[in-house]
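Structure incoming, see below.
The complex is shown incomplete by one protein chain, all other protein chains being positioned as in the whole.
Letters A, B and C mark the chains in the order given here, with residues in each chain numbered from 1 onward.
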Amino acid sequence: MTATETGVHGHKRRFEVDLRTALGSVEVPSPVLTASGCSANGAELEPFVDLTAIGAVVTKSVQLRPRSGRPTPRMAETPSGMLNSIGLQGPGIDGLLSDDLPWLAERGARAFVSIAGTRVEDFAELAQRLRGVPGVLGLEVNISCPNVESRGEVFACDPVAASDVVSAVRAVADPAQPVYAKLSPDVTDIVSVARAVTDAGADGLSMINTLLGLVIDPDTMRPVLGGVTGGLSGPAIRPVALRCVWQVHQALPEAPILGMGGIRSGLDALQFVLAGASAVSVGTAVFNDPSAVARVHDELAAALAQRGFASLREAVGYAHR
Amino acid sequence: MTATETGVHGHKRRFEVDLRTALGSVEVPSPVLTASGCSANGAELEPFVDLTAIGAVVTKSVQLRPRSGRPTPRMAETPSGMLNSIGLQGPGIDGLLSDDLPWLAERGARAFVSIAGTRVEDFAELAQRLRGVPGVLGLEVNISCPNVESRGEVFACDPVAASDVVSAVRAVADPAQPVYAKLSPDVTDIVSVARAVTDAGADGLSMINTLLGLVIDPDTMRPVLGGVTGGLSGPAIRPVALRCVWQVHQALPEAPILGMGGIRSGLDALQFVLAGASAVSVGTAVFNDPSAVARVHDELAAALAQRGFASLREAVGYAHR
Amino acid sequence: MTGDPAVMAITAALLTRPAPRAAHPPVQRVVEVAGRRPVGAYVELTLAAPEIAERAEPGQFVAFAVGGETSGLLLRRSIAIATAGDGEVSVVVSAAGPGSTWLTERQVGDTVDVVGPLGRRYPMPPRGTPALVVGGGYGSAALLGLTAALRDAGSPVLAVVGAATADRLCSVDELGALAEVVVTTDDGSAGRQGWVTDAVATVIGQVGVVYACGPMGMLRAVADAATAAGLPSYVAVEESMACGIGVCMTCVLPIVGEDGRTRFSRSCTEGPVFGGDRVRFADVGALPWDVVGADAMGVVAP
Partner (left out) sequence: MTGDPAVMAITAALLTRPAPRAAHPPVQRVVEVAGRRPVGAYVELTLAAPEIAERAEPGQFVAFAVGGETSGLLLRRSIAIATAGDGEVSVVVSAAGPGSTWLTERQVGDTVDVVGPLGRRYPMPPRGTPALVVGGGYGSAALLGLTAALRDAGSPVLAVVGAATADRLCSVDELGALAEVVVTTDDGSAGRQGWVTDAVATVIGQVGVVYACGPMGMLRAVADAATAAGLPSYVAVEESMACGIGVCMTCVLPIVGEDGRTRFSRSCTEGPVFGGDRVRFADVGALPWDVVGADAMGVVAP
């Protein structure tokens, strides 16, 4: 029962909206998180955002070994968006465990650790290594990676490969750590992938990852990115992301969704919540506004209050009713 | 052999670039066309564009019967793009044959007629009706329509359904009229669809149609569009469109491509040409600039000249070399 | 027009004819802002746009590109023409969202990219017919050209101008120079307290034709009052438009045609002026079964 139905819709409320939400079974004080790869491992945001007040820092996808990432150029600006091809540069799980996660834990910031790999066992090993690590609230499984055992087809594009990864991770991961599968929009039927990974034990769904795109440099007359294609993100893709969240919430209303894709303001976040997301990640918008994650939290709180919601939970999926 | 290789790259050339291209086997004086549904059936552009100078008017997808289209609201503006859900409003094939096509033919404008249906036979009947019609240069088969015989799955999302439509159309269409299949980007593997339809006899590929998207109105807290989801178009989707053209040209270098998706300037069109398109359609940009189709032609000509190309043909697919 | 007697009967029941096509095609120009003036809650912009000014007819509109060179707003904003003459066109803009707010921030000397004049004009009544013009909010501005034309054609004009509050009234003085004006505000902050429709009811008996511009709810009430009084009415609608030039089909309304059949008609090129008795206001946003082509959408007659 929402406050709307009790008649306060459209009136400013004096009391605070309850913004608490949960990622799987773990409660967090804010539904607004960073997005993997868009806030590094958190430290750089400290001048701009109170890291303990946001839902969690979703860390850059980590693999087993340190990775250099791809050669530059790694990005191209596009209308209301950008293309990136970083190639998952990072310190590897050892570096994350020894440096980044302790740094976050010391400050009391929650980490939602994104893991990536090119074979099922990689993901499982990463989940194993992250068991019981202080401050690690849960895992986001980035299955938008090429599967070396299947001619490089991306795990997230095949319901079977995607669910293989998720069940392997869920089997070894810390039972206290919820496992979210991060879905790619570049599929004919995202609902079938969502269904497969929830059947495989995913505690929630992160959606969406970037869309595959390309930009050609009119001067060099070659693709701008070293990696030829790259991932499209930012407000440009927001309607696609919202459609994915809508479709999946419609089909699987019980599956918690961490929504993302072009969120820049509280009203953008509200759209994701109304479509069915119980939490959201702010990614590319951080590049435009380093304090975006905190600002979106505040704006979302105000937007919910204005609409007469007493809590975030009441608003989740409201547009379907 | 390009002019670049002969050393004039980067220098302004005094002579004109040869912009002629072909749609299938039919030669046209310009590679810049309208996009289906974005210039109605041409007449409204007359104050702004010389319809005989552009490649062709790609008409609004026509079905057998007149259609009212969907209830309003039918559009939502999005960052650097828009969502539409028109529902193929139109006069039906009788109206097109009696009014619109004769109007275009009288003026000497070329029509590339987009046809749509909900069963294979509809498409075939439309192709049959368009045989030998004066001014009809060819057919674009809009397979981004729900297939009533397959629980509403969109033809373009299934290689088999897509090729069924194309082979039925090719079988009955006027042999002098090239048949282009218009592909949807909302698939896991666009190359497999492209391959299926070319195997089925498509003389070329139009790509891309809109991406499925959704916008929620923060005031009503419901989807903006009457049809809930809609098609995302405009510069926002350009990187996705370019990636599709790139992938398909890479896999099927002999298949002529009519490229589209967010083209707004001559340099945008150039990117599509370099990626492999031998002609382009300008869609949503017309809403921003009614003379966009003619302007893009001029800008593309200048851009090719600046880069030392003597003809459009030399530039097609150049970024792959 | 068909000779079918059933259709003739329906047509005969309507008091209006569809607005005629504009005499001149639109042009697209980059023009300079020659004047800028806040009017209450709105901003009036005057554009140095001779080619648009000389073509414009009362009831037509222009469409502005918004946001400048790097804009992420792709669609033009449609704005009714208030006055046109002496090489200039004026418009009155309300800062509603990002696009119209950007417009209201333009300064004298800035340039804007504008297409116009667009759409169809208000049809004129027989010479000398007493006329009522009804404006809501910034909609009153769009009646200026019409009121002047009516006066020139010998029609005495009564104007009812309303808004929610005094600062959202518009063009009252300019209309006052051409017509007898009644002002209403919802909150009584200017003129009579109440809705324009209340004022309309008291004066409608004195006129032979009614014109309106303003929010859809007001247009509907005015059109209904006119039709009930047996008077023809013409309303300029405001429907969300992607292109403004007739190519996209986003701006349709269910409109009864000359043949008596309802079609989804484009408010940009077949409107924005429609016969008040031809707009099926109750069906806006719906798909009634008797709209031409509804059957192909799977809607069946009840």
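Heads up, the rule we're going with is that contacts are C-beta pairs under 8 Å (C-beta built on N, C-alpha and C of every residue); 3 or more make two chains touch, one makes a residue touch a chain.
For clarity, every value in this text was computed on a predicted model and none was experimentally measured.
> With respect to the chain omitted from the figure, which of C:Ala22, C:Leu73, C:Val133 or C:Ile255 is a touching residue?
C:Leu73
> Considering the whole complex, which of A:Pro29, A:Pro73, A:Pro102 or A:Gly201 touches the chain not shown?
Of the candidates A:Pro29, A:Pro73, A:Pro102 or A:Gly201, A:Pro73 is in touch with the missing chain.
> Which residue among A:Glu44, A:Asp99, A:Glu121 or A:Asp199 touches the omitted chain?
Residue touching the absent chain, from the options given: A:Glu44.
> Just checking the interface: what residues of chain B touch the absent partner chain?
With respect to the unshown chain, the touching residues of chain B are 79-80, 235.
> Residues of chain A in contact with the chain that isn't shown?
Residues 37-40, 44-48, 60, 63, 65-75, 77, 79-82, 84, 86-87, 89-90, 92, 226, 234-235, 284-291 of chain A touch the chain absent from view.
> For the chain that got dropped from the picture, name the residues of chain C it touches.
Listed in rising order, the touching residues are 66-73, 98-99, 101-102.
Everything below uses one rule, namely that only the chains that are shown with their structure count from here on.
> Name the most central chain, where centre means the mean of Cα atoms.
Checking distances from each chain centre to the full centroid gives B.
> Taking each chain's centre as the mean of its CA atoms, how far is chain A from chain B in angstrom?
That pair's centroid distance is 34 Å.
> What are the residues of chain B that contact at least two other chains?
Residues 79-81, 234-235 of chain B each touch two or more of the other chains.
> So which stretches of chain C touch two or more other chains?
Residue numbers touching two or more other chains: 72.
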